[in-house]
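One protein chain omitted, others in place.
Right after this comes chain A.
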Amino acid sequence: MNESLEERLIKNVVWANWAIFALASCIGLYMAPGPFAMGIICGGLITVVNFHLLSRTLQNALDPGPGTNHRVVVAKYYLRFFVSGLLIFGLLLFRIVHPIGLFVGLSVVVAGIFIALILELKYVFSKEAR
């Protein structure tokens, strides 16, 4: 019940990421041309999945459990980077997505973090006002 600030913040960020991704995808599918919507969906998926994998990598690296191999953690970190780069490269090279749409999709996590921070500030101010 009594969550710490960090737990609440990360919960809000994860929730905001998926909410913004869903909202942006729906708006893109409804209002934008195909490649633009595809850019939002692909960019959003890449960045949201990246965020989850980064979270797991950091937890393994900074709070290693028994049997956690640091080499595997580092290899996974670089593999994630390589696969993300390769995906973006392929999407742009074969013109599957519109560049601006991809840019919007890749901004999902940044927007999610800002929204989570606004929610947190709202919570803090409302708590102080009480």
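By definition in this document, a residue touches a chain if its C-beta (ideal position, glycine included) is under 8 Å from a C-beta of that chain, and two chains touch if they have at least 3 such contacts; residues count from 1.
Here, contacts and distances are computed from a predicted model.
Q: Leaving aside the chains on screen, match the unshown one to its UniProt name from "Acyl carrier protein", "Putative Zn-dependent peptidase", "Alpha-D-ribose 1-methylphosphonate 5-phosphate C-P lyase" or "ATP synthase subunit c".
A: UniProt protein name of the non-displayed chain: "ATP synthase subunit c".
Q: Specify the residue from the set A:9, A:29 or A:49 that touches the hidden chain.
A: Candidates A:9, A:29 or A:49; residue touching the omitted chain: A:9.
Q: Suppose we count only contacts with the excluded chain; which residues of chain A make the list?
A: Its contact residues with the unshown chain are 4, 6-7, 9-10, 13, 47, 50-51, 54-55, 58-59, 62-63, 84-85, 88-89, 92-93, 95, 99, 102-103, 106-107, 109-110, 113.
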